[in-house]
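Written below as structure tokens is the structure these notes are about.
All protein chains but one are shown in place.
Showing chain A:
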């Protein structure tokens, strides 16, 4: 059991970015969240957390707890960009990066000859030096323990859980620290007499299986510190689609073709951004009475260019009965493959 799994969790990610980019916000309670009456907190800076503000809390409630807080709507494009910069640091060490969110990812560094603890320290240092942000990092031999470790001494934490100390670390913890155990499962576990992780580890496996099925077995394994989930980098997108609802319903083929041209262009752009091609084009229409219809066509080759997408979409449009007006039209490219190889053509 090698310590190859690293979990990186950015500290108060959105709020920290805002504080970094605007010195006036430093040391102040900054709360990022949706505006409006029904908005919720997406990130609270550590200063704001002292007032009891936490993620997913309604903004209205946050304002009561922390009236002097600085409330921002947040700039998701910026956060996404920073997230990309962080991932770029990860990729210097391994291809096996599984992002869980913009601010969180698992890494498997088994392919890197460097010591994983050293890699983890370097990552932490580079995030600080290059991006002026802090991360909490957990290192262990599986995903569950790595994530548990990164959560240990936030912010700016660094924790290693080795196979020798795993049981010592997790046994005293409450069952809700097991991966996938929410309030409901925790309650049921407690009703069955499982309070601490050690209770499950030493408990009756068949009872857990009887009670929770496959998940019961998984809980039993997790409680022993065993987790066989792999770090899996996100695969290719399953499909790329774009649709548009018209301002006025229409059954004019000329108008529809115009929309198809624009949509084809957007789908082609997305395909080229993701460096993929596809085999199947699906045309979706929604009639004025909200009835939906989709038609698709799969071809032998792979396409990604606007002309090719449009050409097929237009043929599919011919098959659509326009006895009613249409309110929405969309194009999806699916059956996606990487654009790394090119099947050459004869003609």
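Odds and ends about this structure:
Convention: contacts are C-beta pairs under 8 Å (C-beta built on N, C-alpha and C of every residue); 3 or more make two chains touch, one makes a residue touch a chain; residues count from 1.
Simple rule for what comes next: contacts and distances are computed from a predicted model.
For the omitted chain of this complex, the UniProt record lists the protein as "Beta sliding clamp", which is one of "Acetyl-CoA synthase subunit delta", "Ubiquinol-cytochrome c reductase iron-sulfur subunit", "NADH-quinone oxidoreductase subunit L" or "Beta sliding clamp". The residue touching the chain not shown here, chosen from A:191, A:291, A:323 or A:342, is A:342.
Contact between chain A and the absent chain runs through residues 297-301, 311-312, 315, 336-347.
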